[in-house]
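Removed: one protein chain of the complex. Kept in place: all other protein chains.
Letters A, B and C mark the chains as written, and numbering starts fresh at 1 in each.
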Amino acid sequence: MLVEFSIVPIGRAESMGDELARVLRLVDESGLPYRAGPMGTVVEGRWDEVMALVRRCHEEVLATSPRAITTIKIDDRPSKPMDRIEEKIRSVERRLGRELRK
Amino acid sequence: MLVEFSIVPIGRAESMGDELARVLRLVDESGLPYRAGPMGTVVEGRWDEVMALVRRCHEEVLATSPRAITTIKIDDRPSKPMDRIEEKIRSVERRLGRELRK
Amino acid sequence: MLVEFSIVPIGRAESMGDELARVLRLVDESGLPYRAGPMGTVVEGRWDEVMALVRRCHEEVLATSPRAITTIKIDDRPSKPMDRIEEKIRSVERRLGRELRK
Partner (left out) sequence: MLVEFSIVPIGRAESMGDELARVLRLVDESGLPYRAGPMGTVVEGRWDEVMALVRRCHEEVLATSPRAITTIKIDDRPSKPMDRIEEKIRSVERRLGRELRK
């Protein structure tokens, strides 16, 4: 399944750069395929492995913040093979290319 | 922590009433404090117990739909005692009452 | 359409009680049907009126915070008559009642 998540530290400074760096490090170390974007990170994997990662990231942010709001969006389509993260990005680019040539 | 979640079955009919009924049944059977609203359900508990419940609900919907999009929002404030779900509702009502008397 | 929204002030204190009170006051003054819950507020109305309200609330929070993250979820089903907010709550309660009697 594809999972997009983002974690907002509350009760800290306006900038979240440090928390973001620590979260991205955990995501990268997980070994799961991912794509970090301007508003969240998309990870691909099974429920157990993705949720364990999101939990580690959530707890990492709570290590330095008194409160955190974590948003998770799961897109699960069991009949589809893995590697959907790259396939979806290619699909978006392909459609965009075709639409724009019209 | 407080967790709001909702599950959207994809590739099925326009109405989601049956899926909703089965999800609410699982939520109720979990024994966790909850509040079902018009756009999602808020549950209170520890990460493990809430996430296990959300997963059961997600899989229940996937038993009859080829695809599901599940959205989860976690508000975690470890210094706060439990029973935040009722406290937050009371806080909202109290503030609303005070504001509206102004 | 039904719209759930929540606004998180960033770069401020851990508690958001004051911002919440000011937002709820604006929601109440709008005259639109609404239901304030523990994790967000659900409002019913046409796009223009609901989005104008969300914008006022968002700007109200930005009046005292350097940054705000606002989440909006729209459930739009044009064939349905208005008064869905109450209908959905009744539908949830009805299903819950029926499920639990099983």
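Methods note: a contact is a pair of C-beta atoms (placed from the backbone, for glycine too) under 8 Å apart; a residue touches a chain by one contact, two chains touch by 3 or more.
Everything quoted here is computed from the prediction, not taken from an experiment.
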Residue ranges of subunit A at the interface with the undisplayed chain: 2, 4, 14, 17, 20-22, 24-25, 28, 35-40, 42, 71, 73, 75, 77, 84-85, 88-89, 91-93, 95-96, 98-100, 102
Footprint left on subunit C by the chain that the document does not show: 10, 47, 51, 55, 58, 62, 66-79
Subunit B residues that touch the omitted chain in the full complex: 8, 10-16, 66-67, 69, 71
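In this section, only the chains that are shown with their structure count from here on.
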For subunit A paired with subunit C, centre-to-centre distance based on mean C-alpha positions, whole Å: 25
Touching two or more other chains - residues of subunit B: 71, 73, 75, 77
